[in-house]
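Excerpt of the complex: some chains, original placement.
Chain nomenclature is as follows: A and B, assigned in order of appearance, with residue numbering initiated at 1 for each chain independently.
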Amino acid sequence: RRGEMAKSTQLIDNEVFRAYATYTVIVLLKMMLMSLITAYFRITRKAFVNPEDTASFGKGDSAKKFLRTDPDVERARRGHLNDLENIVPFVGIGLLYALSGPELSTALLHFRIFAGARIFHTLAYLIPLPQPGRGLSWAVGYSVTFSMAYKVLKTALLL
Amino acid sequence: RRGEMAKSTQLIDNEVFRAYATYTVIVLLKMMLMSLITAYFRITRKAFVNPEDTASFGKGDSAKKFLRTDPDVERARRGHLNDLENIVPFVGIGLLYALSGPELSTALLHFRIFAGARIFHTLAYLIPLPQPGRGLSWAVGYSVTFSMAYKVLKTALLL
């Protein structure tokens, strides 16, 4: 089994794959942070959606008034969903891209721009910054994923 | 490093893996297209959710009236969420399936049916087509992913 074990860890020794691993963990942790931000706003704004979540505020009508939507909670939730919609394609296409043999410098350029764009997108959403700040950061991340998709199809296309 | 580099690109030389890469990129790009369709409906129907997105339409009440929901926008958003719910399992389980050593022809059959079903699902949702068109295309994609999951567990089960 030792031989197989050694082989299976070779992928993580490859520099492009290490870069992919690093930036994938960064953007997924950033996405996970949105759960904490939503929870923070739910608790500080006292705005919940499940009756069982307000039980500690008392019974009946006194707890019921906390079953409501709040603009800050909804904003954090939209940012979270936008992350899912954009980070999922990055993680999936990025893995195939990292395995398609790009130059390390080119790969790092893609990964760094994507991570920077998504971190900016979250700030632009939560502060919020005036448009087109959020829109442009979304488009930059989108374009990076599209560029990686093109490289994967050029290298691997088998329909 | 050269040796490792060569080894890490072998995966993408494998035909089943190339087929997986091709169809994963196709369905993820299709999912990303939903963002553009939602944006198109938001702009043409003038239906936004963030106050900062309507600032270019003027100030105060003249901009506020564009903070509203629109049936076409909501329909595109539901299609996008349905993609997330179904394409994420395909990408994750499909990767493991591609590594579990299936015949190329069997793998291609799975990937092609899934991609076709999801493209049809989007058309059925957006046109919209009468049921059970959308429901059936959803079930076909779901069954393909289930079939791949069965093969992975049969090959790799280690609890």
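Just a few scattered comments:
FYI, a residue touches a chain if its C-beta (ideal position, glycine included) is under 8 Å from a C-beta of that chain, and two chains touch if they have at least 3 such contacts.
Just so it is clear, the structure is predicted and the values come from calculations on it, not from any experiment.
The full homomeric assembly consists of 3 copies of the same chain, 2 of which are present in the displayed coordinates.
One rule holds in what follows: only the chains that are shown with their structure count from here on.
Put simply, subunit A has to spin 120° for its C-alpha atoms to lie on subunit B, with the angle rounded to a multiple of 5.
Interface of subunit B with subunit A (complex): residues 1, 4-5, 7-9, 11-12, 15, 17-19, 21-22, 24-25, 28-29, 31-32, 34-35, 49-50, 52-53, 55-56, 80, 84, 87-88, 91, 95. Subunit A contributes residues 10-11, 13-17, 75, 78, 84-86, 88-89, 92-93, 95-96, 99-101, 128-131, 134, 142, 145-146, 149, 152-153, 155-159 to its touches with subunit B in the complex.
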